[in-house]
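One protein chain omitted, others in place.
Our next item is chain A:
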Amino acid sequence: MRIGDAKQTYEADEAIWTSSTQKFWFGLLLLILLLFPFMADSYLLYLGCLVGIAVISTTGLNILTGFTGLISLGQAGFMGVGAYTVAWLSLNTGLPFPVTLLLAGLVAAAVGILVGLPSLRVKGLYLAIATLAASVFLHFIFAEWESVTGGMGGLSLEPAHLFGLTFQSDFRMYFIIVPLAVLMVFAARNVLRTRVGRAFIAIRDRDISAEILGINLLRYKLMSFALSSFYAGVAGGLFAYFYRVVTPESFPLSMSIFYLAAVIVGGMGNLLGGILGAAFMTLVPEALKLLTAALTPFYPNAPVFMSPMLEIIFGALIVGFLIFEPHGLAEIWHRIRRFFRLWPFRN
């Protein structure tokens, strides 16, 4: 329970955490994230890294689709651009990973701006189709521009390195991926609580009003595309360092749909929703596999029955969550928080 949060300054009123309770819980979360790799086995560590990458990419797509209202099916394509940028740079230049990741983000952002150009004229599903076309086009480039992308065989790259340190194991990659994910979520939070983010939301809610307030629609839509694909590019770069091989098949169209689903399941226009959605979409299929394994001693036929069923169960879970809570996982979380606001008194 927390009561009495009177504020003396506007700075305190507009801070991300407005009470010490919130700071405490966030500190605890950071501590768990820090200690996690020392406790987890290699499988959990692998999943942790995957969730981290997914969180970055989903946050990017959430900015574009959830906050600016522009539906995109190009997220996997932008991730591919980032991944190929990192792979090419590490093969040809030997730059350390912070530089290659930054460049991956920037190249993806530039491609994102190009893809976003039609967004001034087309909206909604039409824009989704335009971005779909762009991602098919990108996929074609990945497969055919052999001198740069290595064609269908793709590129293999060296582990990430910095100051003579190489990041070969999942354990070490975790310490790149997760802090970066935390930082990037915070950067997104900052954008969304200031001038630029308000303009994004204004465009989503009512674009004519936004224009009358002096918001240049094209400029801000492109900015949102750039920011979103920057996130995708960095996530793709991490993906490249994590698997150390990049092929055109690494970034299929289904991956774009995966991220869009993560945003919708988590809660559109809610950063926490993007995080929860990314975790849900990554972990639930794995959990279902574990469930199958756990059932095998009792029902020896479980793998035979379950393996074709996994996708169906996963899909049914998504539909179930959407019916149960159309505003996404974030809303469930908010409801839990509201319950504890005055707990143990009235609720």
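Note that a contact is a pair of C-beta atoms (placed from the backbone, for glycine too) under 8 Å apart; a residue touches a chain by one contact, two chains touch by 3 or more; residues count from 1.
The definition used in the following text is that contacts and distances are computed from a predicted model.
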| item | value |
| --- | --- |
| Candidate names "Deoxyribose-phosphate aldolase", "Protein nirF", "Amino acid/amide ABC transporter ATP-binding protein 1, HAAT family" or "Autoinducer 2 import system permease protein LsrD"; UniProt protein name, chain not shown | "Amino acid/amide ABC transporter ATP-binding protein 1, HAAT family" |
| Which of A:A187, A:V245, A:L291 or A:L322 contacts the chain that the document leaves out | A:A187 |
| Options A:L95, A:V122, A:V182 or A:I215, residue touching the unrepresented chain | A:I215 |
| Options A:A202, A:A262, A:A279 or A:M306, residue touching the unrepresented chain | A:A202 |
| Residues belonging to chain A that touch the chain removed from view | 10-11, 14, 187-188, 190-191, 193-199, 201-202, 204-206, 208-216, 223, 226-227, 269 |
